[in-house]
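For reference, the structure I am asking about is given below.
One chain of protein is taken out of this complex; the other chains stay put.
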Amino acid sequence: MSDQDNDHFHGHVHDPIEEGAALRVRALEELAIAKGLVDPAALESVIEYYERETGPRNGASVVAHAWTDPTFKDWLLRDGTAAIHSMGFKGYQGEHMRVVENTPDVHNVIVCTLCSCYPWPVLGLPPAWYKGPAYRSRIVREPRKVLTEFGLNLSKHRKVQVWDSTAEIRFMVLPQRPENTDGLNVEELAAIVTRDGMIGTASV
Amino acid sequence: MSDQDNDHFHGHVHDPIEEGAALRVRALEELAIAKGLVDPAALESVIEYYERETGPRNGASVVAHAWTDPTFKDWLLRDGTAAIHSMGFKGYQGEHMRVVENTPDVHNVIVCTLCSCYPWPVLGLPPAWYKGPAYRSRIVREPRKVLTEFGLNLSKHRKVQVWDSTAEIRFMVLPQRPENTDGLNVEELAAIVTRDGMIGTASV
Amino acid sequence: MDSIHDLGGMHGFGAVPIENEGYTFKDTWQRRAFGLTQSLAGTVPFCADMHRKKIEQLAAVDYLQLDYFEKWTIATTELMKDSGLVNDAELASGKKQFDVNQERHPPVSSVDLVDAMKTGGTYTFPDGSRHPKFFVGDQIKVRSNCAEGHTRVPRYVRSKAGIIRNIEGIFQFADSVANGMGPDPQPCYLVEFNAAEVWGQDAEAADDLLYLDLAESYLEHA
Partner (left out) sequence: MDSIHDLGGMHGFGAVPIENEGYTFKDTWQRRAFGLTQSLAGTVPFCADMHRKKIEQLAAVDYLQLDYFEKWTIATTELMKDSGLVNDAELASGKKQFDVNQERHPPVSSVDLVDAMKTGGTYTFPDGSRHPKFFVGDQIKVRSNCAEGHTRVPRYVRSKAGIIRNIEGIFQFADSVANGMGPDPQPCYLVEFNAAEVWGQDAEAADDLLYLDLAESYLEHA
């Protein structure tokens, strides 16, 4: 596995800045393994765990469940942690969850202005823009303008609520169920839910 | 004069970043001259004016005058603009002056947190540290610690007053006259006054 | 710490790079940097707030220019240096110069590491272990001070008035754990702020709301 990774390593380096970063990471990895601080198999396992077992499909199934089961939806909004854990999505960065509901009157959007807190078990690891200075600086000050850039034009009669993840609670948006989806089952509904819909930068 | 300046220009460039900056400046200067927007003689004159006719020796003579003439000192603290202008030190960045007096109970220090405002006619152009992020960020929040780094250990019984130059008024500190200077005349007193004493990062 | 990482409300960072930056890992080294930090957290050991603190201590130009996962790796490296597990010469050469005590710093197996990720951290203490000072509906004001170390109260709400909307529970205090000073358990509150209170007359829409979870130490009665 180590050889294969080294191939990957050499195969993708393009510019000097990235090369410096890649060398830095590789030096630390080799030292940590040489000193017996890291089990190379564990390193690979944890990456694979996040790539395979977390991600926005988990969150989408939570959303679809809430859209089709009023009792679950009520529970999800009242105790997001318990409701989400009941579906098996738990663990690091998802220990404490609050789900906030979009309605015709309210639109919610999440951010972490201080770093990049994000609900890993339900949404996976965050996209690069979520971690960058433009989103983090602007979404709290001018959420409507930022959302317009994402293609979401909100009526001025709709209240915007921004959730800044400053402590251990992680937020997730419950989008509005679109019109004309009465015929869809839970799996079909989950398929239309996007990562950005659960961040709040898309409508669904 | 232009040839001589070009020689200067080529003689002092050391590293790539500075070289880039120097080239940028030179390109703009040559374009401005080629387009007739700048008179090369005027460019040299204005630099020489600041180098020869402004600077902390002006401020020092104001301080020495105040130390030896109570009526002038009273005027200086009441109407710094008029008193300083009366000594011939006026012009750009010195149109409106406020002089603040150090006493056994109060120590004053000046800064411009937003850029680098500074009283040019009496102190000349500011030193690099005055314009840099460390001084500008810290002197308003932890003035005592910064002053200690400048070698100035203030008693906790002495109040620190920080003057942030946010508008058109420029500040200058009137340092305390040191002990054992009774025998000195105005010129000798002026000679012991330092630039940093009038910024407030030295005692005199 | 009032440093550049506290970005909320700042101007000048341009448009959100939506199109091209939807990725999590652009290159393999980012993927491995992520795994490396997760693999070492239990071994060194360090917690998230300690790791965040190291990132916040980067020079502003580095914070803004380095790749996200390079910053993670620098923070992890600094924590390992603080624990005496690597030194600068090793990092420069890439060659091990000394062994470490594996009993004190045991590597985590695949199974245990993935289990730890699935279990998550423990940040809370029993309700009732600390009596909350504020109640739902209380008007509060965020304190104006800012710790020079790690803290989790953004500058944009400092000195602002808000309303307690929920007592989230009794949590460890980030400022304390980041400094290795123990959990200092205390209530954490969901606080609601009006956009007009935070941004004044320039608010995009005066009645829009901002919600933050804030530790009791950050708050005072309005």
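The letters A, B and C name the chains in turn, as written, and every chain counts its residues from 1.
As a convention for this text, a residue touches a chain if its C-beta (ideal position, glycine included) is under 8 Å from a C-beta of that chain, and two chains touch if they have at least 3 such contacts.
Note that the coordinates shown come from a computational prediction; the quantities given were computed from them, not determined experimentally.
The chain that is not drawn here is touched, among residues B:N58, B:Q93 or B:S203, by B:Q93. For chain B, the residues touching the chain absent from view are 5, 8-9, 11-14, 17-18, 20-22, 24-32, 34-39, 41-47, 49-50, 90-96, 98, 111, 113-116, 124-129, 131-138, 140-146, 149-150, 156, 159-169. Chain C residues in contact with the hidden partner, per the touch definition given at the top, are 1-4, 9-13, 56-57, 59-61, 64-65, 143-148, 155, 159-160, 197-203.
Here, only the chains that are shown with their structure count from here on.
The chain with its C-alpha centre at the largest distance from the centre of chain A is B. Computed centre separation for the pair chain A/chain C is 16 angstrom, with centres defined by C-alpha atoms.
Taking the mean of the C-alpha atoms as each chain's centre, chain A and chain B sit 52 Å apart. Here the spacing of chain B and chain C, counted between their Cα centres, is 41 Å. Touching two or more other chains at once is no residue of chain C. Among the residues of chain B, none is in touch with two or more other chains.
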